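Heads up, one of the protein chains got dropped from this complex, but the rest are sitting where they should.
Here is chain A:
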Amino acid sequence: MATNRTGSQRANGAPQTKVCQFKLVLLGESAVGKSSLVLRFVKGQFHEYQESTIGAAFLTQTLCLDDTTVKFEIWDTAGQERYHSLAPMYYRGAQAAIVVYDITNQDTFGRAKNWVKELQRQASPSIVIALAGNKSDLAAKRMVEFDEAQAYADENGLLFMETSAKTAMNVNDIFLAIANKLPRNETGGAAGAGGARRLADGEQPRSSACCNRAPPRAASDTRSGAGDASGRGVRGLRSSLRKAGFTRALVVSQAV
């Protein structure tokens, strides 16, 4: 798959673009909709009976903004936060975090504030934090006021949006807002310090994953099996990008 992609890219003679990879982590109380937000963003899907997260290391989603390809490596908690047992490794080296609460549940907002504190204390000082008030489609059962959350976000320098994984409202937009706030310079996004590497059978230093890799094409890269739903996700994201003024934007989804 990788070979095909690179091949077609070269054949097209598309211009070289800068590729920045960012680690983005999701935090928040169980059942606020963390996995649902990712699933909506990466695949354009929503499951009414989304089970607690199992089986995925992390997912990647690539946005091409003008001359830059922003690749999100999206980490979900795997349920480790349930008994307050999340490992610090989880947010180590993360350049962005989305802290999620459920607007119909006041406790989850309190917990979200604790996560913000924890990130400010432990994570990289330059981390971009977004607060997401999820399940905005359930406004009738609202327990957390928009203005209260907005004021809290302003005080703490957080991006803030109310989202719905169910209706897709603001889901793409919040990721996009983060992408816009992240530094997109040459070194931006190269997680880890110089010379560090991940290990793999076909060994390659980690940093090479950041640069020089041509952005893949949307249609050919959608995972087989993800089907139509994924296509919808891509289209939805395209329209948000257009709204945000990115005319040449291209979206590619990939699950790991």
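One rule holds for everything that comes next: a contact is a pair of C-beta atoms (placed from the backbone, for glycine too) under 8 Å apart; a residue touches a chain by one contact, two chains touch by 3 or more; residues count from 1.
As a convention for this text, contacts and distances are computed from a predicted model.
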Quiz item: Looking only at the UniProt record of the hidden chain, which name from "Queuine tRNA-ribosyltransferase catalytic subunit 1", "Rab GDP dissociation inhibitor", "Succinate dehydrogenase cytochrome b560 subunit, mitochondrial" or "FAD-dependent oxidoreductase domain-containing protein 1" is the right one?
Solution: "Rab GDP dissociation inhibitor"
Quiz item: Which of A:F22, A:F46 or A:Y90 touches the chain that is not shown?
Solution: A:Y90
Practice problem: Tell me which residue among A:T17, A:T60, A:Q150 or A:N180 touches the hidden chain in the full complex. | Solution: A:T60
Self-check item: Those residues of chain A which, in the complete complex, touch the missing chain
Solution: 1-2, 21, 53-58, 60, 71, 73, 78-80, 82-85, 87-90, 92, 122, 191-193, 195-203, 206, 209, 254-256
